[in-house]
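Each remark here refers to the structure printed beneath this line.
What you see is the complex with one protein chain gone and the rest in place.
Showing chain A:
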Amino acid sequence: MTVEATAKNREPFQERPQGTDVTSASTNDIEFRSVAKRYGSVTAVSDINLAVPKGAFVALLGPSGCGKTTCLRMIGGFEQPSEGTVHIGGQPMNGVPAYRRPVNMVFQQYALFPHLDVEQNVAYGLRQMRPRIPSAEITRRAREALDMVRLGGFGKRRIHEMSGGQQQRVALARAIVNKPKVLLLDEPLAALDKKLRTAMQIELQSLQRELGITFVLVTHDQEEALSMSDFVCVMSTGRIVQMGPPQEIYDRPASLFVADFVGKTNRIAATIEPGAGAVRLANGVGLAKPARANGTTGSVTVALRPEAISLVRNGSATLSGTVTHRIFLGSSVEYSVDVEGLGDFLVTADRRSLDERDLAEPGERIGLSFDPNALHVFPA
């Protein structure tokens, strides 16, 4: 990235080239500079350059084994980078143990202390502080934190008397009570059911705004990453493959992997002749080349979001096929449509009316219509 990009500090994410001397470090709560982590001969992550500005809500998103948790653990101080440095609040953190870092973590499965009650769990961090905080002050702040996560009055409960969602909030209170610079969240919602998860997503978001501290969320759930964070950092096999605001990640995936992993996608084999203004799909259908395709030529894979396709019953369709499956989801319907020469297409259709005749039936011949500009072209 150029000097220009560094200068306009509005750009929230800056990928730093190796060896750049960063003087504006204090505006960033977390920085990874050329970080790599190896376990013996296995490389967990490599070439991680990342700068998270103060007060951002960042999601590290990727499939399991992509290195996102390793990155989080390097911020927390549970792992030390094999190469490069992790900075927190402008300070290099290499060799600094977890208990001296100004960060707190909400662990996967929460890791609450089973031998302490709810309030003692929340007060644990405050009790470690030196100089010591007076007991009454600790109690007051622990209760305040519990109120904040709407668990006021639950202080004397044992951990095993709390439901999963309540335990999750105890873990949250236990972390935020220490007023960390950065809050780390390791798959915090994975153990909750869908309804609770949605509620917690909203709660986390408003809590982050209220506290104004930097949140770093690790998740494999793209919906969670997109819905909660300001910035998403997509990782694959130990590397960052794309960073940006959620809508940019979704609308302009940088690679086929991102397109596939973030949201559902249809992959279509196609070719682009050099100089030609058209994309020729594998079944011979030619389409106007999307503006974003740039100079990509030869064999390509075209990605198309299921919701970008509409099913039409008249003849004006781009492609046509046979409905093989219909999955009714209530507010929307997912169809699997077999298009000759191209295979199965996934199509998501919002329900526009209560009229049952609007639903396509399995076995029905149907047209697929979409804007060629909705296509994403990637080298095959």
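Note that contacts are C-beta pairs under 8 Å (C-beta built on N, C-alpha and C of every residue); 3 or more make two chains touch, one makes a residue touch a chain; residues count from 1.
Following the convention adopted for this analysis, contacts and distances are computed from a predicted model.
From the names "Spermidine/putrescine transport system permease protein PotB", "Succinate dehydrogenase subunit A", "NAD(P)/FAD-dependent oxidoreductase" or "Polynucleotide kinase-phosphatase", which one matches the UniProt record for the unseen chain?
Per the UniProt record, the undisplayed chain of the complex is "Spermidine/putrescine transport system permease protein PotB".
Which candidate, A:M129, A:I202, A:A288 or A:L329, sits in contact with the chain we can't see?
The single option touching the absent chain is A:M129.
Looking at A:H160, A:K194 or A:R352, which residue reaches the missing chain?
Spelled out, the listed residue whose C-beta touches the missing chain is A:H160.
Using the definition of touch stated at the top, determine which of A:I30, A:M105 or A:V377 touches the missing chain.
Of the listed residues, the one touching the omitted chain is A:M105.
What does the interface between chain A and the hidden chain look like in terms of residue numbers?
Residues 76-78, 97-100, 103-105, 107, 109, 111-115, 124-125, 128-129, 158-160, 174-175, 178 of chain A touch the chain absent from view.
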